[in-house]
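Removed: one protein chain of the complex. Kept in place: all other protein chains.
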Amino acid sequence: MSGNTFGKLFTVTTFGESHGPALGAIVDGCPPGLELSEVDLQQDLDRRRPGTSRHTTQRREPDQVRILSGVFEGVTTGTPIGLLIENTDQRSKDYSQIKDRFRPSHADYTYHHKYGVRDYRGGGRSSARETAMRVAAGAIAKKYLATQGIQVRGYMSQLGPIDIDFKSWEAVDDNAFFCPDPQKVPELEAFMDQLRRDQDSVGARITVVAEGVPVGLGEPIFDRLDAELAHGLMSINAVKGVEIGDGFAAVTQRGSEHRDELTPEGFTSNHAGGVLGGISSGQPLIAHLALKPTSSITIPGRSIDVHGNAVEVVTKGRHDPCVGIRATPIAEAMMALTLMDHLLRHRAQNADVQVSTPRLR
Amino acid sequence: MSGNTFGKLFTVTTFGESHGPALGAIVDGCPPGLELSEVDLQQDLDRRRPGTSRHTTQRREPDQVRILSGVFEGVTTGTPIGLLIENTDQRSKDYSQIKDRFRPSHADYTYHHKYGVRDYRGGGRSSARETAMRVAAGAIAKKYLATQGIQVRGYMSQLGPIDIDFKSWEAVDDNAFFCPDPQKVPELEAFMDQLRRDQDSVGARITVVAEGVPVGLGEPIFDRLDAELAHGLMSINAVKGVEIGDGFAAVTQRGSEHRDELTPEGFTSNHAGGVLGGISSGQPLIAHLALKPTSSITIPGRSIDVHGNAVEVVTKGRHDPCVGIRATPIAEAMMALTLMDHLLRHRAQNADVQVSTPRLR
Amino acid sequence: MSGNTFGKLFTVTTFGESHGPALGAIVDGCPPGLELSEVDLQQDLDRRRPGTSRHTTQRREPDQVRILSGVFEGVTTGTPIGLLIENTDQRSKDYSQIKDRFRPSHADYTYHHKYGVRDYRGGGRSSARETAMRVAAGAIAKKYLATQGIQVRGYMSQLGPIDIDFKSWEAVDDNAFFCPDPQKVPELEAFMDQLRRDQDSVGARITVVAEGVPVGLGEPIFDRLDAELAHGLMSINAVKGVEIGDGFAAVTQRGSEHRDELTPEGFTSNHAGGVLGGISSGQPLIAHLALKPTSSITIPGRSIDVHGNAVEVVTKGRHDPCVGIRATPIAEAMMALTLMDHLLRHRAQNADVQVSTPRLR
Partner (left out) sequence: MSGNTFGKLFTVTTFGESHGPALGAIVDGCPPGLELSEVDLQQDLDRRRPGTSRHTTQRREPDQVRILSGVFEGVTTGTPIGLLIENTDQRSKDYSQIKDRFRPSHADYTYHHKYGVRDYRGGGRSSARETAMRVAAGAIAKKYLATQGIQVRGYMSQLGPIDIDFKSWEAVDDNAFFCPDPQKVPELEAFMDQLRRDQDSVGARITVVAEGVPVGLGEPIFDRLDAELAHGLMSINAVKGVEIGDGFAAVTQRGSEHRDELTPEGFTSNHAGGVLGGISSGQPLIAHLALKPTSSITIPGRSIDVHGNAVEVVTKGRHDPCVGIRATPIAEAMMALTLMDHLLRHRAQNADVQVSTPRLR
C-alpha cells in the first residue's frame, strides 16, 4: 500500500535502492504453463541498460537478472515469480556533497520531508535504476501477451525540438535512440553531442503502441484501460504528461472530425487511440508520454541544505543527458503490465460472454 | 475490482445508470468528526448540473443528493457514507434507433463486446451522468481538505481554438464556462453559438490547482501522487490527455530551464507542478486535462449494427456541444479525492516523522 | 479500506446504521447475463428477518430490498448492482439511558475510543442489522453459483448445551431454528422458553456446507479458500470461532486417522472439510462457527459511562435471546461470497489450464 505494487491481478511489487545490495521484484498472478527463462527478461533489460552508446550514462550495470521461483522445468507454475538483480557497480564514493543538501528538481527534498531519513547514495529509491525491475516484469507480461497475439512496442517520437515521424519498427532497434526514422539519426546524434558540450539536458516524447489487443479489455468508470495506462506511464521517473490517441490535439478538434466511424470493413480512423469508454476497441492502443529533461546537470544550481541554508549544487557523476533515450523499454513494460492485468481482470468477470457481432479493426 | 472504486484508504464506490432508478455511492474511510450536511455536497452538484445555461444540455436533472449513513448529529462518524440521487427525468422514449446499433466514438461497441448485454438507454453506465457521484464524493474530500488548509479549484484554460489565460478565481464562478478571464467570455459565447448552428461539438482544456498541499504526500514508485492523479483525471469521460506542471512543454525544455531551484525564501519556479519524485513538494499542485469533442452530434455518421451491417447514426437528444464546459467540478473532485486518499496514506506510515528542515513554498 | 468491503473481484461494499434512513450495498464484479430480480434476494432476506417466531426479536423490519442498478431487462449487465433497504421501523425513542454509557460486551466502548463519536441508536453501525445487506448480496452470489452447480446451505448444529445431528436438508426450513433434526425441535423450543423466563441469552453453533464446488478454487499462501472463509465467517457479529472440516477435533487426531485417502472411486473421507493446501478439493466445503450469547439481556450488568463513572446497565428493547438462531442465512451468505470471489479469481489466472486427471468426489 505504500505504493510499490502495480496491478491488481497480475501484480508487480518491487524493492531496491540505487546503491543497495540488490534490486528485486515479485510478479504474482502469472498464468501457469508459460515457457519462461531468464533470457526472455534479459533481452529487454539489455535494451534499457545504460552505457551502450555515448548518448547515455557511462555507468556499467550488467543488470543480470535471476529467476528465483515460480518457474519449474522451463514453465511458469502459477506461483509468484521472484526476480533479483545484484548491484555490482557500487563505487565507494564520497557523498558528503549531497548528503545534507537537496539537488534541485530531484526527490531529495520531498523524501526528506516525507520520511525524515533517506538513502542519499545515487538517489536511493528515487533513482531511475528502479525501473530495471519494471522492465524485467514487463518482459514476462510481454511474453504472455504474445501468446495471445498482442504485441507491445515503442519508439521515440520527439527529442527536444526535433520531431520524429514513424517510418518503420525495423528502424527502431537499429540506433541508440529507439528512433523509427533512420534518416533522422544523424540529426539526433549531432543534437546530443552539442547538448553534452553545453553540459545541459533535454526532454523527449515517447510513443507506445499495442497491436492485436482484443475488444473488451478495461473496467469502465475508475479502472478504465486508458486511466490505468496513464497511471502506469505517469509513474515512470521524469514523465510529466500522458496522451491517449490524439491527446491534447483533441482540444481543438470538432466532433465530426474526431469521431472514429465504423464500417463493416472496420474503423475508418483511430483518433481515440484504441479505447472507447475506457474499454479497448480492438484497434491499436496508442499512448504518448512526455519526459522532462533530467536535472542532473553540471551547470550550478541554487538550492538549500537540510538546515535551510542557501547552497550551490553541481550534480557530478555519470548521468543521462536525456533520460528519454532509455525510456522506451520502460514505457513498453508499463503498457504490457497494464494490458496483462486487464486481460486477467476481463477473464474473471466475463468468462461466459459470447457475442456474435463481428469484431472490427 | 471491476473498477467502480477509486482510492485505497478514502474509497469511493459508485453505481447507477443514466436512465435507471438512481445513482449512488459509498464513501468509506472519511475521518470522524467532520461537520457535514447535504448542503455541502449540493453546492458542487449544482455547479456541474446541466441546463444552467444555453451552452450545455437542456436536460433537467435536479440531482438532489441524500446522505443515508455515516453522519450523525451533523458530523461524520467514521462509518461509510451512503449517497443517493434518484433519477427523476426518466422520459419514456423510443430507443429502437440505438438499441441495436453503435453510436460512433461512444462506448456502445465496446460494452457490447465486453459484456454481451448493455443498458442502451442514454448510454447506461457509460453516460457522463455517473460523474455526479464523483462530484458529490469529491465535495466531502474538499470539505475535509479545507480543514487542513488545502483548497482545490479549477478553470477552463482552452475552449477549442481559444486559449484562456488565468486572471482570477473570482471570475471563474461568474460565467457558465468556468472561464477565469471575464473579457474572454463574449468570445466563448459567440463560438458556442456558432458551434450549435453547425450542429457540431468541440474539445476543451481544463486546469486544476490545489493550494496549501503539505510537502510529503504521495507514495513513490507506482502510487506517485502525479500518477494517481493522472489515473483519476483520465478516468473522467472524454479525457484524452493529462499533464502535470509543464507537461508536454517539458519535451523541448532544457534541464537548466526546467529545474525549479530552491532558495531559503522558497522555490524560484514551479515547472514541476508541485510534485518531485511522485511526492508533493509543498508548491501548488497543477494539472491540465484535454477533453475530446463529444460524439453526440446531429451530423450523420457511419456505423454498424449488432449484426455487422452498415447503418447511419444521428445522435438526437439533449447533448452538450462541449462536454468540457461542465468538466471543471468533476476534475476538481478527482483531484480532491486523490489528495484525500494520499493524505490518509501518508498519515498511516509516517505518523512518527519529525523534520526540523523548514518547508518551502 | 476502512473495512466495509468484502471480496477482491466480486466485491460487496455496505453502508447503513441500525436507525438511520437506509441500509445499502454495492455489489461489483457480477458476471453479466445472470437472470436476477428482487425476488431472488427477498427469499433469503425473509429467512433472516426477525419477528417470524417467538424465539427471535419482535422488531418488525419488512426488509424490502430494491435493486437500483446493474440489472436491465431482467439480467445483470456486468455493471455494479446497487441495493437499498429503507429503514421503516425507526421508533422515536428515548436514548438518554445509553447515550453516555457503554453496554457491556457491546461495541459501544470500542467505537467511542476509535472514532470519538458514535451513533448510539440501536448500536448504529455495529448493530447486526447490517447483516441484512450481506444476505442480499449473498443471494446474488448463490444464484450465480447455482448456475455452476454449486449449492450453499447451512443449519444449526448446537444450541447452548443441545447438540443437533444432521438429519436432512428438508427439515432445516421447517422450523424457526434451522434445525436439521425435526425430533429435536420441541427440546429447542422448551429450552428457549425457559431462557426467556430467565431473561438470559445463550450461544449457538452453525454449520455451513457448499456442495458441487469444483477442485481448484483458492489462492494458496495467504488467500487460501479456508482462510478467506474464516475471515468472512469471523466478521459476522458475535462469532468467536471458526472451524474447517474437523477443526479443533484435529488436535487429538493422528495423521493415520485424519488424512483423507484417495481411491479411483473418490476420497474415502472428508476430515479436511473440502480444502487441501488452501485450495478446494472438490469435496463438500464444510465450516462450523461459534456464536456467543448476546449481551443484550435484562439482567443488570456493571459498566461505566463516558466519564469513567460506574453505572448499571439493563438492556431493554426487543433483542434476540440467541443471535445464532437467525445466523444461518448470514453464514451461508459469507460462504457464498467467498466462493464467488474465488471462482472469479481462479478464472482470471487459470483460464488456460487443462488437466486430464479425473476429478474425485
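Letters are used for the chains, namely A, B and C, taken in the order the chains are written, and counting of residues starts over at 1 for each.
One rule holds for everything that comes next: a residue touches a chain if its C-beta (ideal position, glycine included) is under 8 Å from a C-beta of that chain, and two chains touch if they have at least 3 such contacts.
Since this is a predicted model, take the numbers as computed values, not measurements.
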Chain not shown: contacting residue from C:Pro50, C:Gly82, C:Gly122 or C:Pro293: C:Pro293
From C:Thr57, C:Asn87, C:Ser201 or C:Thr328, residue that would touch the chain that is not displayed: C:Ser201
Missing-partner contacts on subunit B, residue numbers: 8-9, 29-33, 78-79, 220, 344-345, 347-353
Residues of subunit A in contact with the chain not shown: 1-5, 7-11, 13-17, 20-24, 26, 28-29, 32-33, 66, 68-70, 72, 75, 77-82, 84, 114-119, 124-125
Contact footprint on subunit C, counting only the chain that is left out: 1-6, 8-9, 14, 102, 104-107, 109-116, 125-126, 130, 158, 160-161, 195, 198, 200-205, 215-216, 218-224, 226-235, 237, 240-248, 250-264, 268, 271-273, 276-282, 290-297, 299, 301-304, 306-310, 345-346, 348-350, 352-360
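Everything that follows uses one rule, which is that only the chains that are shown with their structure count from here on.
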From subunit B, the most remote chain by mean C-alpha position: C
Geometric centre distance via CA averages, subunit C-subunit A, whole Å: 45
Distance between chain centroids, defined by C-alpha means - subunit A, subunit B (Å): 26
Where subunit C touches two or more other chains at once, by residue number: 8-9, 29, 32-33, 78-79
